[in-house]
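This is the structure I have questions about; it appears just below.
A single protein chain has been omitted; all remaining protein chains appear in their positions.
As written, the chains take the letters A, B and C, and residue 1 is the first residue of each chain.
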Amino acid sequence: MADLRPAAGQAGHAGDPVLQTRGLSMVFGGLEALNNVDLEVGRDTITALIGPNGSGKTTFFNCITGIYRPTRGQVTLFPAGLPAIGLKGLAPDVITHHGLARTFQNIRLFNNLTVLENVLIGRHTRMKAGLWGALFRDRATRREEREAIGHSFELLVSYGLDHMANELAKNLPYGDQRRLEIVRALATEPRVLLLDEPAAGLNIGETSSLRDLITSIRERERVSILLIEHDMSLVMSVSRKIYVIDYGRLIAQGPPDEIRRDPKVIKAYLGEE
Amino acid sequence: MTNPSSSQKPGRAILAEIKAGLLASLWICLLAFPLMTLEINPSSHTISFSASRLPFLAGATFVLAILWRFFLRRRAFQGVSKAVLKSEGLPEGLIKGPKPTWLTVVMGSRFRYPVLAILLGFMALLPFVSPPYLVNVMVKALIYVSLGLGLNVVVGVSGLLNLGYVAFYAMGAYTYALLGQYLGLGFWVCLPLGALVATLMGLLLGFPVIRLSGDYLAIVTLSFGEITRLVLTNLDITRGPRGISNIRPAGFFGLDLNGPIKDFLVANLGVDKDMDINKILTYFIILGLVILTIICVFRLENSRLGRAWLAMREDEVACQAMGINKTRAKLTAFALGSTWAGLAGVVFASHLSFINPTIFSFMESIMILSIVVLGGMGSIPGVILGALVLIVLPEQLRAFSQYRMLIFGALMVLMMVFRPGGLIQSAREVYLHKLGGQDGPQGGPAGGAARIEALNGAGRPVEGDGRG
Amino acid sequence: MKSLVKFLATLALAAFLPLAPTAQAQDGGTLKIGFGGALLGDTASYGLSNLYGIEYAAAQVNAKGGLLGRQIEIVTEDDSCRPDLAPEAALKLANQGLKLIMGHTCSGATRSALSSYNNRVILISSSATEVALTEDGASPYFFRTTPRDDAQATIQLKYMKQKGYKKVAILHDKGDYGIALAEKMQNDIKADPGDIQIVLFQGITSGEVSYDDVVSLLRQNEAEVLIWGGYYSDASKLIMQMRDKGLTTVVIGPDGLYNPSFITLGGTAVEGSVATGQADLSNSEAAKAAIADHNTRHTEEIGPYFFYAAGAAQALFAAVEKAGTADDLDAIKKHLTEDTVETVMGPVRFDAKGDVIGAAFALYEIKDGNFSEIKMD
Partner (left out) sequence: MNFFLDLFMSGLTKGSIYALIALGYTMVYGIIALINFAHGEIYMIGAFTALLASMVLGSLGLSGWGLLLSVAAIAAVYSAMYGWTVERVAYKPLRGSSRLAPLISAIGMSIFLQNYVQLAQSPNFLVFPDLVPQIDFLAPVARYISRTQLVILLFTVFSMVGLTVFIKFTKMGMAMRAVAQDQTMARLAGVNIDKVISATFVIGSILAALGGVLIGCSMRQISFYIGFIAGMKAFTAAVLGGIGSIPGAVVGALILGFAESFAAGYVSSSYKDVVAFIILIIILIFRPEGIMGQAQTQKV
């Protein structure tokens, strides 16, 4: 698979942070949705962020992907072999360009476009053609287009969606829509992939194949994953480190086994219900 | 697949229909009662009563109401069948959107180039064999096609509701009229200039308003359209409401087309002797412009930029998350749409030879928007058909003379109720890619639709709902 | 494939239906006269009053056996007074082989229609008043029975000087008709002001929900007289609101106000207002008969252009009868410019430019709900 990123490896070691937030806070009106959240996503690992409903998980995603501008704090990306990049205050598209890609809790596909086109749009930030290229279709543009289509097809084949390449996204079964959203995010060649409750609405079988998907992504692509999830079994089985957030504050962090036993976590979850 | 109401006794169902029809007809008569029965005699200030129109109205409403209910239920039934299929565990992927139409069939086959060539040949021959009136209507229709395609980029493809499109059309027209009037510049110089002026105005307006979303953008563009018209009405340089007349038609290498060239054409090609040959030139200019527009829009739609627009239309948040610079994408779409309006404006001014601000009214923007929506948003053939229908339909309805606008308005409503996606719904490009064992074309939408036809027996695959 | 056929059929129908009339042009029993003008939309009433006049004239001729032995048939095309629709209407009429056309209703539409007729037909308008239409000499076969806009300002200015008005406000409706009149008046006053001073020159928006602000402006500028450029509907509203507010400024308006509807709409408020209009035509026997005939056919009051239109049509029919042909434009033009014809609007003959000779404007004051002529020397 063509990888346009600089070769990784020399400077990056598994476990080093690739994405880091320091003191991230978000205030809506008087309401503190996030309060001093410090979080690290280790390179080539799967990190999870869990918390009860309304605890600020999605707000956290929105803050680091530029949809909201955080009130305080820092978001830093450490690309392998390159200087660190401060992401705070950048526009969402620029952040994606730097290598953060996300999915959405409620699937946000481009419904009236085909599956392939959805993935092609994911290639947007790795392509160059502009207005002139589009109008005159010069050789460079044609080659780029060919490569993009090729790349997208390969992705679809890898994740088992190629037989529906020319279907409209809205006509896909629900599980495939989730899958397509992840593939679309992968097409942007992210350094960090942010998955917002990918198991929401999936049945047991689908969830289990999602688990396989997530693991295979981490193995196949050189990508670190930050996962927001409700499904505890999924989180526990795939992630190396888990952060727990409640009322906008981090209340615990650590490997799955520790988190499972953490009284604060148990209280936060059970106390809610 | 059972129709919910057919499970009842048919007799009772029919009775219910008749009752509903009667009720509707009674209601409409009640509504129409004062306006259609009382007539004022303006000179004597008296009022007279005549119910002679009511029985006809009642009868017509009765029939229409029953038809309306029938078609509405049929529409709803189609929606149901999709849900039913899903609940029966059939993958929804089978009931797919674009069904094969004659258009996709022809354009997908190896006949596409011959068909296009024949069509083009027909279009090229048309002005030589038809009377001046028809050429005139064709020029006008083609101007609307080009306007429709331009607005389609903004509204249909990018999802930016522009209700002041006519302002940019006016910019183009006035650029040519004014430059021609005051500086003596010719058509060919003004064509790019008009486009440039319209584009710049598009950018100028675009910068501040582009961050407005949805309806607010619509409202600002609407106001901008009105402001443009009002300024044109009040400026001295544009001669206000009197407009600018004697705008020169497009030239052809400085030749006098109505001289010996005309004699030749009349004698040898059977051109109508009353034909203004300049109109034929205008026809070819606008035809060329339309073809160019089609090529451009088609290329744009299937390019990185065009996909960015489509993504923006589908979901603004997700499109940014895909690395698309929303502001830039919006601005390009907005400005590019304006470019076509400018081009069409220049051709329009040269065609009509007279322009004034009343031509560029809000209703004109609405007409162009209707072309896009009625034709099928985002669909190039749809927009072309939409333009032809909207220009030709009122002409054909002349038989009903005074009722034609009434019918036109009613048709717009009916069209939206029963076919909200437009006449020709946009179909997406099918990409074929050779991969081991996987071949593209027959796995595409066409095959799927064929399968479902066999499945639900209705013979009519479910249509995708309109685009949002 | 079925829809392809359907599509092509629609296209073919659309393309060729308008052709149908060409085939049967002018060889049937009737002599077709075209009428192009506003029959739909908000200016329809003007167009209709033209059409009724023409229909009246045609009915008269038909009752006497027709023109050149053929019955006259009127073919109409609507242009809604829009310059962008007029060329089509024009070409449609010309395309049927018609050589004699009445219209169009509004100046703007007439102008753009003229370029489409391209000097292929005789065109007689009974309501297009813009000066340039005949003055520029570009349309040798265009005639009109209305006096031109420039004649109105002259007589109005003369009246103002006689009355000794000093402070004049000029308002127009921002339409091509109104603005031309207002500017002509402005220029005339500037050329020879005497004691007259223009205190206000502005356009107002037609169809507003209230003109109170304009009324305040008039009061603020202490205008003694208001020169109005525009039609009666806006004028009657404006005057009513002026009177409601106790403002007594005299209003002088163009022939757009010389219309019974002006009095109907304005009621007592428009008493004392002055309008230019053609010399009173309704007193002749012919005109009385025409009015009686009109009232049996239509519920509307007789419209402002009825007589001009009927007169224009009668002049045209007479010229065709004398020329003995309905196709030779030059022969018909010759008779139109050389012979004087008695019509319901009085004697009609056209000058070389195409303007009617002798149809001057008179001034009318509204007294007791009627237009009464102001005698001037």
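A few remarks follow.
One rule holds for everything that comes next: a residue touches a chain if its C-beta (ideal position, glycine included) is under 8 Å from a C-beta of that chain, and two chains touch if they have at least 3 such contacts.
This structure is a prediction, so every number in the text was calculated from the model and none was measured.
Residue A:T58 is the one among A:T45, A:T58, A:T207 or A:S224 that touches the chain not shown.
Among C:R70, C:R120, C:K167 or C:R219, the one in contact with the hidden chain is C:R219. Seen across the whole complex, the unshown chain contacts chain C at 40-42, 44-45, 48, 171, 174, 202-205, 207-210, 212-217, 219-220, 233, 236-237, 240-241, 244-246, 261, 264-265, 267, 300. Touching residues on chain B toward the chain that is not drawn are 27-28, 30-32, 34-36, 38-40, 42, 45, 47, 72, 75, 155, 161, 208-209, 211-216, 218-220, 223-224, 226-227, 230-231, 234, 317, 362, 366, 369-370, 373-374, 377, 402-403, 405-406, 408-413, 415-417, 420-421, 465-468.
Throughout what follows, only the chains that are shown with their structure count from here on.
Of all chains displayed, B has the C-alpha centre closest to the centre of the whole protein C-alpha set.
Remark: chain A and chain C have CA centroids separated by 72 Å (rounded to whole angstrom).
Residues of chain C found to touch two or more other chains are absent.
Shown for chain A are the residues that touch two or more other chains, of which there are none. Contact residues of chain A toward chain B in the complex are 65-67, 91-94, 96-97, 101-102, 104, 108-114, 116-117, 120-125, 127-131, 133-135, 137, 141, 144-145, 148-150, 153, 157, 162-168, 170-173, 176, 184-185, 188.
Partner chain B is touched in their complex by these residues of chain C: 1-4, 7, 11, 13-15, 17-19, 22, 39-40, 78, 82-84, 87-88, 91-92, 94-95, 108, 111-112, 115-116, 118, 120, 130, 132, 174-176, 179-180, 203, 260-261, 264, 299-301.
In the complex of the two chains, the chain B residues touching chain C come out as 39, 41-43, 45, 101-103, 105-106, 126, 130-134, 136-137, 140, 233-234, 240-243, 245, 274, 276, 352-356, 358-359, 385, 388, 392, 395-396, 401-402, 405.
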